[in-house]
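For this depiction, one protein chain was excluded, whereas all remaining protein chains were kept in their positions.
Chain nomenclature is as follows: A and B, assigned in order of appearance, with residue numbering initiated at 1 for each chain independently.
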Amino acid sequence: MPGTYIPLNYLPVLIILIVATLVGLLPLLLGIILRPKRYYPLKLTPYESGNPPVGEPQSKFSVRFYIIAMLFVVFDVEAVFLYPWAVAYDRIGLYGFIEMIIFIFILLIGYIYVWEKKALEWE
Amino acid sequence: MNIGITAIKVVIVISVTMLHVAYVVYFERKVIGHMQARLGPMRVGPHGLLQPIADGIKLFFKEDIIPSGADKPIFYIAPVIGVIAVLASLAVIPLWEGFSIADLNIGVLYILALSSVGAYSVILAGWASNSKYSFLGGLRSSAQVISYEIALGLSLVGIMMLSGSANLSDIVRAQSDYPFVLIQPLAFFVFLVSMIAETNRAPFDLPEAESELVAGYFTEYSGMRFGLFFMAEYAAMFIMSAVATVCFLGGWNGPDFWVFSYVPKIAWFLIKVYALIFFYFWIRATLPRYRYDQLMGLGWKLFIPLALVNIGVTGLVKESSNPIVIKL
Partner (left out) sequence: MENLKDNLDNGLKDSLPIATKELTLNMGPQHPATHGVLRLVLELDGETIVKCTPYIGYLHRGIEKLSEHRNYFQIIPLTDRLDYIASMSNNIGYCVAVEKLFGIEVTERSQFIRTIAAEMSRILSHLLWLGTHALDIGAMTVFLYCFREREKLLDLFERLCGARLTVSYTRVGGVKNDVTAEWLEDLYAFTGEFPMRVEQYETLIDQNRIWLRRTKGIGVISAEDAINWGLSGPTLRGSGVPYDVRKFMPYAAYDKVKWEVPTGKNGDVYDRYRVRMEEFRQSNLIIRQCIEKIPSGPIMADAPKFILPPKDKVLNDMEHLIHHFVLITKGPQTAPEGEIYVATEAPKGELGFYIVSDGTGKPYRMRIRTPSFVHISALPKFSEGSLVADIVASIGSIDIVLGECDR
């Protein structure tokens, strides 16, 4: 189709993804021929220090990890905003600098709030 | 852009990297061995030089055990994701002037994005194993990796401000006079610590803290699947060291006088990468392990503020050296 944008720059990325997938899968596929397959139920029980497992491992779990995940989203978005700003820093000058200071300042308020709320403590 | 040539380049770079990975394991065992008053591998080949190959062959012949109750497709795919994420990062690493598989203008972003994908492999492995130790290890790891990724990403912002580009080759070219570590020591420190945490290595190896969680997220993995995790971990160390070399230590640039000017550029690059990998091992042999809450506290309360301060200071210094032009 004429006029369609083909990101040729990214073609090598596609190739490396394919090759990397092969590197990941080939040893496993090759292993199918080579490795022994002698299974019995006891061998297939999940490891729990030599005891039969009790309870369901994939249950509802502490909320801590959840908060960290939310914080990550916030701060990672901040980081993503910073990248283009950093690359274009020479061109946007003082105006851009002050703008970013304001942006970081707003985030910093949230950051201090999170700290004060003890969301970063684990006890 | 010739697809054939690119494909050959890709295959060569990946296979050379895999060989490096195998021998980085050997290098680690030797280095740590000598640090601990012992010899390390000595039996297979002269001074144990064939040990990595023997290990690799052995892994092919190991039984592949999938625990009952495991989420099979995810269990199968998790280590492969890890390997893909790590190896694909190789695409943007400039090995010497003009040589990188894909010369992307968002190289830094690409690396960070793929290291996030790597976190998936860990959390999926932990989840799919249907084992509590794996589950805890996977949760720990994902929380740790995402926390330190922020610090890692923020520490690179200063570099991008200085070089005015997110292209890794451009970043290296901007360091032809002096490496950025001299003017960004704080960012380098944050990056160095975060990269150790990001790759789950000691003293931040909590996801696989053997004294608590046995082997963490890959407790249930055996044979070649375990081998893939292992490969991904060491390849990630290689990639992270390469990124640090490119961003802070001047990449392929080396001293350009006397006999040094005859040294090929790739050698400078590899020397720096291996110095950093040695640093990894040195740290592992020296330091005890952090506790989980301490680790998270360190990341959120120290490294993120430090990285932000670094950005502010860099911006301020750069701004004050420029003529003040307010464009509205």
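Here is the rule we go by: a contact is a pair of C-beta atoms (placed from the backbone, for glycine too) under 8 Å apart; a residue touches a chain by one contact, two chains touch by 3 or more.
None of the values given here were measured: they were computed from a predicted structure.
Asker: What are the shown chains in contact with the chain that isn't displayed?
Answerer: Result for the missing chain's touching partners among shown chains: A, B.
Asker: Thinking of the whole complex, not just what is shown, which of B:56, B:69, B:164 or B:203 touches the missing chain?
Answerer: Selected residue, touching the omitted chain: B:203.
Asker: Even though one chain is hidden, which residues of subunit A still touch it in the full complex?
Answerer: Contact residues on subunit A toward the absent chain are 48-51, 53-55, 57, 59-64, 122-123.
Asker: Given the full complex, what residues of subunit B touch the hidden partner chain?
Answerer: 32, 35-38, 132-133, 136, 202-203, 205-206, 209-214, 284-294
Just so it is clear, only the chains that are shown with their structure count from here on.
Asker: Would you mind pulling out the distance in Å between where the CA atoms of subunit A average out and where those of subunit B do?
Answerer: 14
Asker: Sort out for me which residues of subunit B touch subunit A in the complex.
Answerer: Subunit B residues touching subunit A: 1, 3, 6-7, 9-11, 14, 18, 59-70, 76, 79-81, 83-84, 86-88, 90-91, 101-105, 108-110, 127, 129-135, 139, 142-143, 146-147, 149-150, 153-154, 157-158, 160-161, 164-166, 214, 219-220, 223-225, 227-228, 292-293, 296-297, 300-301, 304, 308, 311-312, 315-316, 318-319, 322, 324-328.
Asker: Would you pull the subunit A residues touching subunit B in the complex into a rising list?
Answerer: Those in contact with subunit B are residues 8-13, 15-17, 19-21, 23-25, 27-28, 30-31, 34-39, 41, 43-49, 53, 57-58, 61, 64-65, 68-69, 71-72, 75-76, 79, 82-83, 86-90, 93-95, 97, 100-101, 104, 108, 111, 115, 120-123.
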